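This is the structure, below, for whatever I ask next.
A single protein chain has been removed from this complex, and every other one stays in its place.
So, chain A:
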Amino acid sequence: MRSAARNTPDHGTGAGSGDAVTEERDAEERDAEERDSGERDSGAHRESPGEQTIAFRAIRDDEAVDRPAAPETASPSSGLGGRPGGHSEGGPAGAGEAEDAPQRRADDADDAEDAEDAEETEHPADEPGEPGERDESDDSDGDPILSFPMPEPVSAALTEALNQLRTAVKGLHFGLDVPGSEEARKAQAAVLAQLDDYVIPRVHMSTAPALIAVAGSTGAGKSTIVNSLAGGKVSATGVRRPTTATPVIVCHPGDHEWYAQGDLLSGLRRLGEPTRDAPAGSVVLTSSPSLPRGIALLDTPDIDSVVEEHHEIAHRMLDAADLWVFVTTASRYADAPSWGLLRRAKERGARLVIVLSRVPPRSRDVVVKHFGRMLSEYGLGEVECFVINETSVHDGRLPEIEIADLRIWLSGLSADDERRDAAVKTTLNGVLNSFRTRLPALARHLETQVALRADLRSDVDAAYMGALTRIDEATRDGSLLRGEVLARWQDFAGTGDLMRTLHLRRGGAKSHQQGPERVRGLKTALRSGLEALVNSAVQQAAEEVVARWRQRAGAGDRLAATPGLGRPSEEIARRTTRTVTAWQDHVTELIRTEGVTKRSVAKLISFDVESLSLIFMIGLLGYGATDAPAGAGAGALPQRLLRGLLGAESLRNISAKARSDLRARVGLLFDEETLRYVDALDSAGIPDEAAATRLYQATYNLEVAR
């Protein structure tokens, strides 16, 4: 707030204030500069010759480049959908251009005089306060500025760390809808965009022209300020809200090329001029000689109008900017969205300048003081602040006197390499610092997702495990020996068929004629009883899974709504029949092969395997545990009979085998059922558990590389 209420231009303080440049960094930069100049002396411009040409052309002053550059910049900008070939390519072309440069410099110098004349005759009234500032920027333009790359090893390590980070962030996938996943997805997209648009290019070219984003509420006059600073109508203004839909970059003509082919905001299409319905994901690039070199203004859409896409675009622009100029107005400065933006700036550690616009002159002091106090309370008291009075706007521009402060500040920034560099570094550092919290937050959210998925999965397992246990119990406590099974069993036993399954050997191999239909009846009843048990358990399990999922926040609820999950699958009846029949066959086979009859019995008696296996099943399922003590009562009839026939040992073996086989078969059936839930889970995307670790690792590597 030091310069907040200042009315008169004060170059010196404006230039030095607010820059918290540490001793170390100064030293570092000096080193870099020395090395750079050394390289330049030797004439070896290995790094990005494309940018170097800008440096050469920047030697003369601002207007100088205007005229000759106009046709040249127009031709690339007209075809800016793709990059202009020569500049983005490597060595040879760039080298050629470097050789061209001296020649062009001479041309520039020639043209410069004409241009200067023309400029002054054309717009004498428009830029009253300018010549003085020009002089200052001329001074600084004397020495070659702009793009010199970072020290190579640092840059390389950092770039690699950033690329690794980018891969890690890109690899994140938030499939489940838990509270916060939408935010996480947005945060992921924001980080990715910021890496591509800003961090990676910025690390390559730490002192490339600084991009200054002008952001704020709708109707705050962002475009008007940009127009006024650019000295021409570069961005549309008007009474319609929201006014600006497509971001506009305005730069000095000399920097035009750099932005046209630039790595900054590389994901956005460059447009030559603002159009009413520009496609999303584009940016208007235009140049104005009124702007000093080395900085560009970025007019952003609003952050609080009804058109919500604008907010996203604005935030993306801010993420790619080196400095933020936050514009608010006398009637807006207490709006919640504005303070949201300030908080964002604080979180990102971005260099921030505040413009309080449209201030009625008579209440200026009160408003400025109040706003200042609010800022101080918010911990932003140190931020530079400019005040613009409410005045009439002509041709989308403010009177020059109102923006004089701002222009001086810009020129200072343009002139003072060190200061600009420091500002850029502050923001870049702030962004990298913000990764310390933003990336772990993403990783944590991913871990939440992984945990939730595990929970949902375990819900399914628990439900079906419960069903299996229920079946197990029901086949042990005799509850199966009820209803039709019991009736058929009584029929079978009471009519003497039970006895008839045993024949004395002496009687010869007399096949039993009676009651195959009764045997079949009992078998069918047993099968349908078992089927009913399994079906009922499956039904319950399906309902339980859905109920459990409903209790889980968000994602579970959504998944539970997947049609058909609340009930067993369509083909469950068929599968159950198959399972139970197969088990019955297996038991018959067991009795046939393993039911080694006691030798003493075998001498006397033969028996019908089919019937005996039925008796065995009744005993196994109906009367529960086979190792009940002998003579435990009438209930254990089949066991006693079987024990008598097969011997206790053999009976126990077969029982154990039959039981585990049933369990295995039902388990298999359940597994097939469970698959549906797993599919539903998978369809939401499988969060990669390692992705979180990779992200942590990448974040750590980035810290190391810095």
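The rule is short, and it goes like this: a contact is a pair of C-beta atoms (placed from the backbone, for glycine too) under 8 Å apart; a residue touches a chain by one contact, two chains touch by 3 or more; residues count from 1.
Note that in this section contacts and distances are computed from a predicted model.
**Student:** Just go with whichever of "Urease accessory protein UreF", "Electron transfer flavoprotein subunit alpha", "Xylose transport system permease protein XylH" or "ABC transporter" UniProt uses as the name of the absent chain.
**Tutor:** "ABC transporter"
**Student:** For the full complex, which residue in A:Ala441, A:Met465, A:Ala493 or A:Ala648 touches the chain that was left out?
**Tutor:** A:Ala493
**Student:** Just to verify: which one of A:Ala156, A:Ala189, A:Ala280 or A:Val366 makes contact with the chain not shown?
**Tutor:** A:Val366
**Student:** Using the touch definition up top, pick the residue from A:Gly272, A:Pro337 or A:Gly466 that touches the left-out chain.
**Tutor:** Considering all chains, including the one not shown, the answer is A:Pro337.
**Student:** Looking at the whole complex, which of A:Arg482, A:Arg520 or A:Arg706 touches the chain that is not displayed?
**Tutor:** Among A:Arg482, A:Arg520 or A:Arg706, only A:Arg482 touches the chain that is not shown.
**Student:** Which parts of chain A are in contact with the chain that was left out?
**Tutor:** That gives, for chain A, the contact residues 217-220, 238-242, 304-308, 311, 329-337, 339, 358, 360, 363, 366-367, 370, 474, 479-480, 482-491, 493-496, 498-499, 502-504, 506, 518, 521, 525, 528-529, 532-533, 535-537, 539, 561, 566-567, 601, 604-605, 634, 637, 640-641, 644-645.
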